[in-house]
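The complex appears here without one of its protein chains, the remainder shown in place.
Moving on, here comes chain A:
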Amino acid sequence: MAAAKRDTVRAVQKKRKERDPEEDQKDAFPEAVGLEMMSDEESHGGEDDGDVESDEEVDQFPEIDARSDSDSDEESNWDEEGEDSGDDDGDEEKRTLASAPDSDSGSDIHMFPKAKTIISEVTGHPKRVYPEIEPDYESDSSTEDDPNRVGDIPMHWYDDLPHIGYDINGKRVLRPAKGNELDRFLETVEDPNSWTSALDKNTQMDKPLSPGELDIIRRLQLGENPDAGYDPYEPTVEWFTGKGKEEVMPLSGAPEPKRRWLPSKWEKQKIMKIVRAIRLGRIVGSKPTTAGDGPRFFAIWNEPSSTQPPPLPAPKPSLPTHAESYNPPEEYLPTETERKEWENTDPEDRERNYLPQRYSALRLVPAYDQFIKQRFNRQLDLYLAPRIQRTRLNIDPNSLIPKLPSPSSLRPFPNYRSLKYTHTNGQVRCVSVSPDGAWVVSGDDNGIVSLWEVNVGHEVKRWALNSKVGTVEWCPRTDASYFVVGTEDKLHFIIPPNLPLAVLRSTQSTLAPATLPPVTQASVKWSSTPGIEDGVILTIFLPPTSGLPRQVTWHRKGDYLASVSSSESQGGVWIHQLSRRHSQAPFKKIKGAVQLVLFHPIKPHFFVATQRYVRVYNLAEQKLIKTLMPGIKWISSMDIHPSGDHVIVGGYDKKLCWFDLELNDKPYKVLRYHTRAIRSLHFHPTYPLFASSSDDGSIQIFHGRVYSDLMTDPLIVPLKILRGHNVSDGLGVLQVKWASKQPWLVSAGADGNVIVWCS
């Protein structure tokens, strides 16, 4: 009820305030109405007045309330005004005339009904009486004279029409004449009010803004409340409370409940619970928890610790040495170059984080400027550096090197260059020593094959084969003497000159027998020219496009001969039998490109080295026995020990693997000592020696002793590094071969030299 009243009162006040701007205007007019206009704005006299008025208004509110509707209230007031105060009305009319003839009548509608102050007959106090409002035609704003009654529609609908709407009689309201732009501009210049006028859409004319509107615009610009009458700081009006406004009569006749005046039982129970808790000490008063409290250390190590092991202690920084002294011996002071070097290195790379300095007295020692920085670095080490536990090896480095017999006790072995035979141009790719150890045959890239003598290096004969020589191999037979030269797609069998007659005869009969056995193979052709005493006596034509034979190897008895061609096709490997003049390809299909082949010296086994593996086949049973896995990326060379139980394999990746065939597929020992690829390996046929040659131009001689009992591991002792070949085009020593009877080595290098190394 009270709330409703308050609302209505507020509404009335608001309405009244809306009127204020107009009342302001009235100040300009004669003071006739001044006394009767009872609004906040006008009662400038003092706040007291306002208060008084408000107090008075309070009394009247029941009346207003009775009418309930403020709108009707207003209207009625308006009516009365119109009737009663004619002089006021005149004022109003004047005002409207003054402002604008066509101005919105809305401003007029809200004229506040004037109240009269009279002495109340009942109370004797002065009171205001508002004139009665008579609801008649004039009280309605709709009776305003409006030239265009088209309503609130978008006026652009009339854009193309000559009229802009209709008046009350339904006649067209014609569009007012509009001058051209120039006229309008001149008008704006001439008319001083033009800048305060705006287009009225309804009449399509410029109308000056009323001062009230201008004031609203000004306020909006200033960011103020557009309502001039609004006072944000008006004093509160106590309508229902305060002195003298107490309600005396109870609203309800019900007796006062007990709870109004008895203390609550439940509250008491809750409070008592807390009190009890405080007494018992369960709740302790909130002291500041953060305040430091005296002695907080106690015997923490008295109680037994957990069983888990303590974390490893951080490594301690190293203790200072003599150089760090403030007065070190003079030799510790850095020289100028050392100082510069120290200053030019990065702080992280410095071996010491200080420069030794010397002061003659302790009082002259300055503060150390890096102190905090170094402390900080230590802390960074403590919490940011990964730690690794290292066992410090306190051993002599020489103890790591295995104890080997001295090389001098393992003589003889080649240790000096005895003679050098030079091929004038081209690399010497292959060399071979005759079974009796007296002759050497060497072939170069220009197709020159030279036969020369080991002891003095005298060249006996030279053959030009007009094709790159891939391999040269002397037949191991002693009753016959010849060697094979592999050139492009061909194998030439050559008889050396000056052979004893018996040997020559047997050689000729072997290579070019009088009765040829029937030709069985179509792809490989054998053609011999009988009766030749020195020179090519037999040529085997390998299948075309099989390329340069990379390797030729003899079976121990000298009847079989295996050749490997450089072409990648399957037909790379051939086994030729001289007695039957027959060639066969042992493998129909083989995995990988064959690099090398070898005959086992005793058993009918055949070693085939592909790029990464060495496969051992049994030729008699025609099956694979085992595969050796040297772990080399690319096998370059291979040789088998004369006993047949040990194989060495060398690779382009510098590794040499020693296999014990009895033991395992994996190497017994892997050595890496050459700095470049290994090119060739060879076991000495009688001495316990083997040699390896490499692209770094060096030859390494080893003592490789093999024991017949299975328990003892083979003994490998490096003996000597032979250097004498030059490296040309990245190639060094291409082949090494031992002389069969002496501990002599023949090596062929890419620099065109063939060197004999003697012991």
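Throughout what follows, a residue touches a chain if its C-beta (ideal position, glycine included) is under 8 Å from a C-beta of that chain, and two chains touch if they have at least 3 such contacts; residues count from 1.
Methods note: contacts and distances are computed from a predicted model.
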{"item": "Among \"GPI transamidase component PIG-S like\", \"Pescadillo homolog\", \"Phosphatidylinositol glycan, class T\" or \"Large ribosomal subunit protein mL44\", the UniProt name of the subunit that does not appear here", "value": "\"Pescadillo homolog\""}
{"item": "Hidden-chain contact residue, picked from the options A:Ile388, A:Leu501, A:Ala522 or A:Met711", "value": "A:Ile388"}
{"item": "Absent-chain contact - pick from A:Val275, A:Leu380, A:Ala502 or A:Val519", "value": "A:Leu380"}
{"item": "Candidate in contact with the missing chain, chosen from A:Trp195, A:Phe240, A:Tyr326 or A:Trp634", "value": "A:Tyr326"}
{"item": "Interface with the unshown chain - residue positions in chain A", "value": "286, 288-291, 295-301, 305-306, 308, 310-311, 313-314, 316-317, 319-322, 324-332, 335, 354, 356-357, 359-363, 365-368, 370-376, 378-380, 382-388, 393, 397-398, 400-402, 404, 407, 671-673, 700, 716-719, 721"}
